[in-house]
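Every protein chain except one is present and positioned as in the full complex.
Let's turn to chain A:
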């Protein structure tokens, strides 16, 4: 009971151990480990996905860059064509070149707008396109202005100046006619004509090969011509001469003005073409080339990026795989170290504990997880083993003490048996002397004694006999197991029959036998005494007279023979079932003589050979005595005592 209570406490303790320390449980570590492995798998997938996205992005970027590059190449080509067309126009003044240049300019603006729309505003390319757009837009205006200037110049040269030249020529001719025979005036007019002709010649030369010197000289020649005209003296009151002179002066003045404007238009046109337009062209060509160069660099960069992305993807894949393997290895190592190593140690520990060892140092007992709890459980088992060991030691001690006491008891019983034997044996002799003395007194004093003394003497004789009988029974009881017996083959049926034959069946009681056992090896005399006592009791305590029945059965039961003596006698009340097997105890109310030692002797005889005896009985309904007897008794069996009649 105490042991069970202890175990309950221990399991409770173990349960507490298991339920505590959930914070860093092995399960959690396993979950974390598994989670890490899953995370590695996910990470690998994510890396793969990112790698693919990067590659796709690079491809898209490359595709976009290619599209932009193609557009930029077209813009670059357009810019170069615009430059060529514009320069051609500047050289030739051909209207077709101008129209083509204008068309190119317009297309370029459109193309730049389109490309600009596909580029982020914070992209340097956008800024460059802005610059180029503004420059080409401004160039368009310049182109138109240049065209206008060229038209002005052309108009001046081809129309107004020619018309004015004709006017000058006509006015000079009219003036010459008006002057008539005035030689001095004619000479002056000739000088003026010469100056004008030189001026016109230099002007024409200027238009062929512009030079400031020619311009200056042309102005000087005209100034000279106008001076000569101014100095011509006219005849008084000659209105025709005055009118003609005024016409020449006006014509020369207008010619000079137109000439200067034509030259200035030429200069301006030259400036426009050689400086303004050329500068603008150089700027937008610069940006065009810069843009082309930038796009080329980007294409190359994209190519390198793509290559790098592929390499990077591979490296990432390899790195993630290596990382996964490393983490898995670390996890395995850690798990081995954290779980399997301690579990192996604990297994060994449990095996040792199973063998009953006690272990002072349980491995992993300090851990705060399931293994720690297992270790602490092992610690409990270890303590249990220790307690068991202590209990065994204590039990051994008690056993030894019990054995010692059994020995002492046996010795004491032996001494009591010896005492009983000695007492009964030794008392028999003086008792026999008393009986003899009483017989002698009876014989000697018969008739001398009063009736009362005679009665007393008879009573004394009766009591001596009683005493002698008691002593015989006691002697018989004490002799059970003392007498040296020999094992012999016994025919059970014959033995039972011989016992029955000894019985006094005068009352008419009927004794039957059913025996299924042939032969056994045993001490014959004790078995005979047991059967004799039990059958005699069955007959003795039968109140049915001629209706009395006794049945003796014997049957094999394992290594034993089971005997039953069944009667329909007075029976024994259950309260006496134990008592009747005790010495000097009787349960029957019948006036049957007996010392009360018979069944005690029977019980001792049966138990001495290793059998058992029991009673089944109800008062008034008969009794059944059953006892077992070994089929083959061991040599150590003691000799049975000779039973005496009760």
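Before moving on, here are some points about what is shown:
Following the convention adopted for this analysis, a residue touches a chain if its C-beta (ideal position, glycine included) is under 8 Å from a C-beta of that chain, and two chains touch if they have at least 3 such contacts; residues count from 1.
Note that in this section contacts and distances are computed from a predicted model.
Candidate names were "NH(3)-dependent NAD(+) synthetase", "Autoinducer 2 import system permease protein LsrD", "Oxidoreductase" or "ABC transporter substrate binding protein (Spermidine/putrescine)", and the UniProt protein name of the unshown chain is "ABC transporter substrate binding protein (Spermidine/putrescine)". For the chain left out of this panel, the touching residue among A:67, A:92, A:211 or A:557 is A:211. One of A:152, A:317, A:423 or A:573 touches the chain omitted from the figure, and that residue is A:152. From the options A:126, A:205, A:242 or A:261, the residue with contact to the unseen chain in the full assembly is A:261.
Within the complete assembly, A:281 is the residue of A:281, A:499 or A:536 that touches the hidden chain.
For the chain left out of this panel, the touching residue among A:223, A:345, A:483 or A:555 is A:223. The set of chain A residues touching the chain not shown comprises 87, 127, 142, 145, 149, 152, 210-213, 215-216, 219, 223, 257, 260-261, 263-265, 267-268, 270-276, 278-283, 286.
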